[in-house]
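Only a single protein chain was left out; the remaining protein chains are all shown in position.
Then we have chain A:
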Amino acid sequence: MEYVIETENICRFFGEDDLRAAALDDVSIQIKPGEFSAVIGPSGSGKTTFLQLVGGLDNPTSGKILLSGMNIAEMTNRELSDFRRDHIGFIFQSYNLIPVLSAEENIEYIMLLQDIPASKRHERVREMLFLVGLEGLGDRRPAQLSGGQQQRVAVARAMASGPDIILADEPTANLDSATGASLLDIMRRLNEEQNMTFVFSTHDRNIMDRARRLIHLHDGKIESDEIK
């Protein structure tokens, strides 16, 4: 498999007729396994729409999206849901952990959806907590963790299912710069050690500096695609 993400001339329009607006316009991108890429651009440039489309959360108005070589337009809802579960990890700007579950249980939840046996799940949860530096805090609920700690749990949750791609939407936007930098270090290390593909949408200079590829969107079009 040459590319984990491959888009061909995707367009996403909202509204109809005179009110029709292009969130993405003729975007073609190929992302290889193990890339650490950032989609950047001003607000309204189409970053979030791009991540929604390549995450299989939304359908393009036209064009084709291949994820790990599979055309997501040909999948049923159930197949797409299973595909997201097994191949894509999401990290959200506002963490979005399940508030009534502990950190461990939040990480375990996705593996439960995968029908992974309990002993294996628990082992993997311990491993994930260690990777994100939260050993000993697994029994805490999100409200008992700081923003940075919650986002680390979110990273661990995104990785727990062993996905091919991790899509992170402004993951450091709600964190102070030191916490954000520390979180980026973790993600960068995971990228290097486990060859996991990361795609960020961001305004954060720190992420831009560390990303190995910067895809600059402007008014829904690719303005530049820079590989460092």
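A few points about this structure:
By our rule, a contact is a pair of C-beta atoms (placed from the backbone, for glycine too) under 8 Å apart; a residue touches a chain by one contact, two chains touch by 3 or more; residues count from 1.
By definition in this document, contacts and distances are computed from a predicted model.
Of "ABC transporter permease", "Urease accessory protein UreG", "Formylmethanofuran--tetrahydromethanopterin formyltransferase" or "Heptaprenyl diphosphate synthase", only "ABC transporter permease" is the UniProt protein name of the chain excluded from the display. Of the options A:A21, A:A73 or A:L112, the residue whose C-beta touches the omitted chain is A:L112. Touch with the chain omitted from the figure is made, among A:S81, A:Q194 or A:S224, by A:S81. From the options A:L57, A:L137, A:A181 or A:M208, the residue with contact to the chain not on display is A:L57.
The missing chain lies against chain A, touching residues 48, 51-52, 55, 57-58, 77-78, 81-82, 84-86, 89-90, 92-94, 96, 98-101, 105, 108-110, 112-114, 157-158, 161, 167, 169-170, 201.
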